[in-house]
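Data block below; observations after.
A single protein chain has been removed from this complex, and every other one stays in its place.
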Amino acid sequence: MRLRGVPGPALVLALLCALATAINPVFLSPRNLTDMLLAAAPTLIAACGLMLVIASGEIDISIGSLMGLCAAVAGTLSSPDRLGLPPSVAVAATLALGLGVGLFNGVLVSLVRVPSIIVTLGMLSVLKGANELLMSGKWITRLPDGLRVWGTGSLLGVPVPIAVCGAVVALAWILANRTAWGRRVFAVGSNADSARLAGISVERTKLAAFGLAGLLVAVATLVSVPRLSVVDSGVGVGFELLVVTCVVVGGVSIRGGTGTILGVVIGVLLLSSVRTVLIFLQLGESSLYWERAIQGALILAAVMGDAAGRRKEARA
Amino acid sequence: MEAKRLLAAATAALLLIGGCGPKEGGSAPAGGPQSAKGRITICLLPKQKGIPYFTSCAEGAQEAAKELDVELIYDGPTDGSPEKAAAMVEKWALQGVDAICVSPNDPNVLAPAMKAARQKGVKVITWDADAPSDAREVFVNQATAEQIGTALVDTLVKDMGGKDVKGEVAIITATATAANQNDWIVHIKERLKAYPNLRLGSVVPSNEDQKLAFQAAQDLIKASPDLKGILAISSTAFPGAAEGIKQAGKAGQVQVTGLSTPNDMRAYVKDGTVKSVVLWNTKDLGYLTVQVAAQLARGAFKGTDATIKAGRLGDKKVVGDNVLLGDILVFTKDNIDQFHF
Amino acid sequence: MRRLLATHEACLAALLAALVLAAWQADPAFVSGRVQAGLLPQIGETALLAVPMTLIVITGGIDLSVGSAMALASVLFGLGFRSGWPVEACVAVALAAGLLCGALNGWFVTRFRVHPLIVTLGTMSAFRGLAEGISAARPVSGFPETFLGIGQGWAAIGLFVALCAAGSAVLARHALGRQIYGIGLGEAAARASGWNVDRLKASLYAFSGLTAGVAGVLFTARRNTAKADVGAGLELEVVTAVVLGGTSIFGGRGTLIGTALGLAVLHEVRQFVGWRWSNDVLNLVVVGALLIGAVTLNGVISRRPAGSVEGG
Partner (left out) sequence: MAELLRTEGLGRSFGGVRALDGVDVEIAEGEVHALCGENGAGKSTLIRILCGALAPSEGRVLWRGAPLPEGVHRREAAGIAAIHQEPVSFPDLDAVDNVFLGWEPRRGPLLDRSAMLRRTREALRELGEDLPLGRPVGELPMAQRQMVALARALVRDCRLLILDEPTAALSSRETEALFAVTRRMRERGVSVLYVSHRLDEVFALADRITVLRDGRRVDTVPAAATDRAGLIRKMVGRDVPATPDSVRGTEGSPVLRVDGLSLPGSLQGVSLEVRSGEVVGLAGLVGAGRTELLEAIYGLRRCHGGVLVGGRPVRPGSVRSALAAGVALVPEDRHRQGLIPCWPVAWNVSMASLGAVSRLGWISPGAERERAEAMARLLQIKCAGVDAPASSLSGGNQQKVVLAKGLCLSPRLLLLDEPTRGVDVGAKHEVHQLVRRLAAEGAAVLASSSDMPELLALCDRIVALRGGRISGELRRGEFSEPALLSLILPEEGAA
């Protein structure tokens, strides 16, 4: 698969890091790199799930509120102040919730035939409401160590979130490139009619993609929320916009059918590093306000690059 | 044919929702404006619903409401947007409630709605944060900005080991529009002049988002090596900043203090990341606010009186048009367990 | 095709009537003219933005950047005012900024043939980022009383009614309206009929940007604040109203009367829930469920074939 649209963002990422290192070498210190990876891990885990949904020709903008709800459920179940159940129960319940909501979205999109942007737009609001109702104004302050280890623990010296993220990326790559279902997701996105003729169930393929995306949002929540000792109801606000941006900048076409895991990794690293680079450039704290503008510019640049690429092909 | 069946279903569903809506649903019974029993209705509007600081204030308010046999409505925007808060003030004014207590996230946005409500005969007061004086009768103030600013700086200096410690201090605030925080920052800068060896570094916003405060704390530590102390002056920023310092392994080297509830900070005080937490008794603040609003609505208290009998709090001083709660609390390892809000 | 349209509007009108009836039964004060008049300005900006959004969605496109363009216009208005410009000049700058934002969207959609969802997703971040950058997230307020007056009044609602009436007439009887439907139903046939498809699409996006500019100014007048987080999340609310009104996200179907009814249902549901239970959280669940429910019913009525996010 020629890496269409990926060299661009990779170049920009390298440039940004070089610039930041030039001004403040601490940027490349292992400490800072680990911090940046820790910040990027949840986004990357969710981005792998979203990439497969978009590759199948659909979209999911409810993942932000889903993360908020997962955080609320995990906290409510495991915190001694609330139900105080054993952490393993809370983790299992959170993963089940993510998978369940994902499948619900998938059923509405592929079986009831409601456009995916409408289903997930509605769910973005419904899940946010559910999260606030569950938290009912009080934050969850004490999380058991069994849950916190997911966020702050480390495995053979590697922080758990980064280890989990690495595993998810590897699994996603294998799933996308080395399994029949993975190739069928791209086939459905590329040409749904031909896929049906080739005996592929378009509905089941899309349903599974939505389910996986929901599950990975739950995983992303479990590795990010326990890093903080307090679970508040603002978790995940704006997260869906960030993840969609990363996936698009990573070269995944919104029409479906294309996209690489490597591209998504680069897209996530690029978007996540913008904030830290701005701080290291020490342009004063007002520079932090330009972070969102830069993210918008990156999407438009990726889009123009992709369109120019496509026009070149059309002539070939 | 299909449309008719659909029509019938929709009508039935709606009647169901409207008709038998539970009278005691939601956090407080709204019901019509002048409900039968002639009880007065007071609305308590926080900056952002869902933040423990305001939830604990609401508990104090409920307590006062029961004592005064007053109907209390506690609601506010979940995303803290001042526009939505203003819309709620307009709605309540239309409902003809007796009094509205407003904690404005952006006073300029809420002022027009508050003035309009007053013209409709609603008693409007501010609490926790103030608004232009022509938009409200009185301001129930936990403490003056100067008291808060001074307490924050003095506590931080004490935690850092006294006056002669040299180095840089940074501030992590809520949002740039938060009026309270900006007043406190003025007095913090003022107070810092008393400690020449300390230099104020950057003021970083965290937009009521714990993760941002966490990241800001870590970035500040990395960006400026001789950072000695951080002032996290919002109830969401403080826990985030504390966790940031703890995970950066700087607990003890970089001191952090600020404003947050004992419940939220208990873990950090216990493990030594944080030496002291500055705040006030939020329950009492809520209690006092409802007392003032109820007595204003019943005419038992006019803005010009010198003191007010506030139930279990006894007499509270009224300075200018401020009703002062007065006592700033500093929670430390020794006394934090006595407080549960 | 006409009969199909009628059923959706009829259902919506019936739903609205049922809603008002239920509200009256539960709490008569809510339905009084005074209360309704007092609450109406709150939907002003959403209604204004719903007119161009409806036209764009009928052509199979979408514009997620309206909230951000509104914020940019508001911030520019504020900065102009703070540096002493007369209010009229500030308004002109704000409207020009809105128009420019819309033109940029149009240029990207037509010149680069890029999917409108992605273009406006990009410009959504870019415009709001620009607003945050140039204002350093600091609000400006304290505008003159006269200016504040136009916001409290019914400028937005009045403008909406005018645009809605004019738009409905164009959609029903004007060649441009016929072309808007045609582009949504069969862009290839539209191009083969000699219509200037690209120019019409680009001007719709420019119109949407200009309307966002107007909404930004009106909001600043209504709430006496010009800041970067104005209109946050408003685009999703506008899309909800338009889709509730029966406009299909795939294009080719929808009317402005339907959108007006969609706005009314959205507004009444939200205000009633706020009034009856005074619980902002409940609204999140109710409005989201209403959107999915309406589109599912809509799908059941029209039996539209499966389609992906692909529009245009």
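For the reader, a short list of remarks on this structure follows.
Every chain is named by a letter (A, B and C) in the order it is written, and numbering of its residues begins at 1.
Going forward, contacts are C-beta pairs under 8 Å (C-beta built on N, C-alpha and C of every residue); 3 or more make two chains touch, one makes a residue touch a chain.
These numbers come from a predicted model, not from an experiment.
Although it is not drawn here, the omitted chain touches the following shown chains in the complete assembly: A, C.
For the options C:Pro52, C:Gly102, C:Gly122 or C:Gly182, the residue in contact with the chain missing from this view is C:Gly182.
For the chain left out of this panel, the touching residue among A:Thr34, A:Ser88, A:Ser154 or A:Thr179 is A:Thr179.
Residue in contact with the omitted chain (choice from A:Gly8, A:Gly68, A:Gly137 or A:Gly257): A:Gly257. Take chain A: the residues that touch the chain left off the picture are 1-2, 4, 174, 177-180, 183-184, 186-187, 189-191, 193-195, 197-200, 253, 256-258, 313, 315-316. Not every partner is drawn; the one left out touches chain C at residues 1, 173-176, 178-179, 182, 185-186, 188-189, 191-194, 196, 252.
Keep in mind that, in the parts below, only the chains that are shown with their structure count from here on.
Common neighbours of chain A and chain C (chains touching each): B.
In terms of C-beta pairs in contact, the better-connected of the chain pairs B-C and A-B is B-C. Of all the chains, the one whose CA centre sits at the greatest distance from that of chain A is B.
Centroids built from CA atoms put chain B at 33 Å from chain A. Multi-chain contact residues of chain C (touching two or more other chains) are listed as 136-137, 281-282, 284. Residue positions 128, 132 of chain A each touch two or more of the other chains. Residues of chain B that touch chain A in their complex: 49-52, 54-55, 58, 78-79, 202-205, 208-211, 214-215, 218-219, 222-223, 236, 239-240, 243, 247, 263-264, 266-268. Of all residues in chain A, those touching chain B in their complex are 24, 26, 31-32, 35, 39, 128, 132, 135, 137-139, 141-142, 152, 224, 227-230, 232-235, 237, 275-276, 279-280, 282, 284-285, 288. Residue ranges of chain B in contact with chain C, taken from their complex: 2-3, 6-7, 10-11, 14-15, 17-19, 21, 25-28, 30-33, 49, 73, 75-79, 81-84, 86-88, 90-91, 93-95, 106, 108-109, 111-112, 116, 175-177, 205.
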